[in-house]
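Each chain you see keeps its place in the complex, though not every chain is here.
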Amino acid sequence: MKTDDVLDAFAAGKISKEEVKRVLLGNTFVDAGCAKVDHCREYRTGGPEVVYCEGKTPEQVAVIMSEIVKCSGRALGTRATQAHFNALPAECGAEYDPVSRLIIVDGPERPAIGKIAVVSAGTSDLPVAEEAAKTAEFLGSRVERHYDCGVAGIHRLFSVMDEIIDASAIIAVAGMEGALPSVLGGMAVPPVIGVPTSVGYGANFQGLSALLAMMNSCAPGVGVVNIDNGFGAAFLAHKINLKR
Amino acid sequence: MKTDDVLDAFAAGKISKEEVKRVLLGNTFVDAGCAKVDHCREYRTGGPEVVYCEGKTPEQVAVIMSEIVKCSGRALGTRATQAHFNALPAECGAEYDPVSRLIIVDGPERPAIGKIAVVSAGTSDLPVAEEAAKTAEFLGSRVERHYDCGVAGIHRLFSVMDEIIDASAIIAVAGMEGALPSVLGGMAVPPVIGVPTSVGYGANFQGLSALLAMMNSCAPGVGVVNIDNGFGAAFLAHKINLKR
Amino acid sequence: MKTDDVLDAFAAGKISKEEVKRVLLGNTFVDAGCAKVDHCREYRTGGPEVVYCEGKTPEQVAVIMSEIVKCSGRALGTRATQAHFNALPAECGAEYDPVSRLIIVDGPERPAIGKIAVVSAGTSDLPVAEEAAKTAEFLGSRVERHYDCGVAGIHRLFSVMDEIIDASAIIAVAGMEGALPSVLGGMAVPPVIGVPTSVGYGANFQGLSALLAMMNSCAPGVGVVNIDNGFGAAFLAHKINLKR
């Protein structure tokens, strides 16, 4: 609804003052004490509010996720530990995946839409790739995984190319020299989302080498998210997939 | 065409050996001496080969762009100087835009598709924003520009929000603290592509501050391209727009 | 007292040689062995000597804080562990807050002055925000807390704006892209003190992204303190508040 329409409706007595404030100023969150839980974020941004668990106490996570579940019936927590999971009340129906470190409260089954290809360079990149894949599935996208396809044995990548090229978006997960998105960007039409990982050592500087490489990709059409940020890549890919 | 089909066709004498090599190994470029010009890149990646002019001599740019125009009837050169432009043969029909530093050889008019919103933070970001906007238009997307909407006066952004939210993709161009993509990512459904610019001084470190800020956006769904890389953002946005 | 007056008074025999040295050369500390405790710092700088506990042994902290309490009746220790607290003699009457990691020996109640608004971006920034809030209260300022107001859901910030704009100073605590001070600086008259936090991961580089973003704020009127330095922000805000 456009701003003018809202004010007209209010002047005409059709909507309340609270409604005006909710729509125009976004007063849609619930104050859960340590956090303000935003019940309209999915409507506004295409995805629900997700709880970044790192740096929060288990108790805080429990309060916030319960509030979200109460409202949406579904919830996602990232960078979670077993302790965060344990603090959740059983009635949440949450599940914890130690590889991707996700807490998932899934709602009723929905048909997955479109296709997102998650391609990773090496086995050590698996936790980040799984964070991406499981997040995208939680959000409602169909996901295909192609792991251990790094450029040191580039034929492995070619062998899966047929299945990648018709995805809505490609998530390319790589550490070390982070060359995977460049090679994919030069071979495939779908937009490529690069996820640098902190896999490697020494002059890798916790993922900086892969990050810089992806930022400087000679193949255009590559967008980059933060180091080890599988979640962010999935969120972006899902937004793109929504458009298909 | 799948690999098996190609080989079967070859065994059956339906296609030549050269055709097999072209399809399977991608032998589709023309060697222009200083460069190997790739005539199938658009087919393969969704966009044509684009000439990055920086670091190339005017003569090299002239040779390469002429070769591309000969094949595709259209061509784009980025980071070009007036000297690069001057070296092009007149029959190319090229135009040079000193703000965006693009050389454009446009082909016959085509209807623009979809919508890409290019939003910039300040007037000083204009050259990068224009590189993005003009590139996207060259690729075939419809573009809407919303300039000078930085977060220091955030109401300016709100006033254009109505027009932004139904784009296929949002390109957010910002220097200094680079907060624009985060704010947009929290308010709009379309995928956001952040372009950090080198606008600022001191601890800006030629765009590093904006780059890091965008990589660390607290709003998910933001992909980042290189500093001042309006071209790359447009290429990615166009790929996403193609899907609409 | 001006320098000339001091020397005149001394020449006139009105003050002692020790008094001259105390005033002109600042010889006001007590040597506590491992540290020189400064009994006039509050008089000189507007705030008492505060003990930075990190890197000190519990025994050293106990000696120094006891000396301060003996003189001022009040004391503050920052970055303290439980072990530091345990080493303090019971008669100090100290309290320990594990969230903000402060040891506080509070004196007789005093009326709080003015108003400092402490605004934080996310729940994970809470320890730093609390270090700031509790320090400012210890120093004598009245504090209002507004937590979880980050720019990814910027309407949460707007909903508390009415209460922020008449503070003497605003402390804005944020990690990740650190955009909060910029948005506040564009919307409010009070001086804004940015506190970057190390909340985030990857290209956050332990708070560097937020630090650089705040240094490059496009909204003028933002001063920045060290990463996670809630204490320093409170001290500065209190100095400003003293002026009201």
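Note that the chains are named A, B and C in the order they appear, and that numbering of residues resets to 1 at the start of each chain.
We adopt the following convention: contacts are C-beta pairs under 8 Å (C-beta built on N, C-alpha and C of every residue); 3 or more make two chains touch, one makes a residue touch a chain.
This is a predicted model, so every value here is computed, not measured.
*Asks:* All chains share one sequence here; work out the copy total for the full complex from the 3 shown.
*Replies:* 8
Please note the rule applied: only the chains that are shown with their structure count from here on.
*Asks:* Where the centre means the average of the CA atoms, what chain is farthest from subunit C?
*Replies:* It is B whose centre lies farthest from that of subunit C.
*Asks:* Taking all protein C-alpha atoms shown, work out their mean, then name the chain whose own C-alpha mean is nearest to it.
*Replies:* A
*Asks:* Note whether the interface between subunit A and subunit B is symmetric in residue numbering, meaning over half of all numbers used appear on both sides, and answer same or different.
*Replies:* same
*Asks:* Measuring from the mean C-alpha position of subunit A to the mean C-alpha position of subunit C, what distance in angstrom results?
*Replies:* A distance of 37 Å separates the two centres.
*Asks:* Which residues of subunit B are in contact with two or more other chains?
*Replies:* If we look for residues of subunit B contacting two or more partner chains, we find 185-187, 215-217, 219.
*Asks:* Considering the complex alone, what residue numbers of subunit A touch subunit B?
*Replies:* 2-3, 41, 44-47, 50, 162, 168, 185-191, 193, 211, 215-217, 219-227, 231-233, 235-236, 239-240, 242-244
*Asks:* Contact residues on subunit C for subunit A in the complex?
*Replies:* Going by the criterion above, the answer is residues 122-126, 147-149, 153-156, 158-159, 199-204.
*Asks:* What residues of subunit A sit close enough to touch subunit C in their complex?
*Replies:* Residues of subunit A touching subunit C: 25-29, 34-36, 38, 41, 49, 52, 54-56, 60, 64, 79, 196, 198, 206-208, 211, 226-229.
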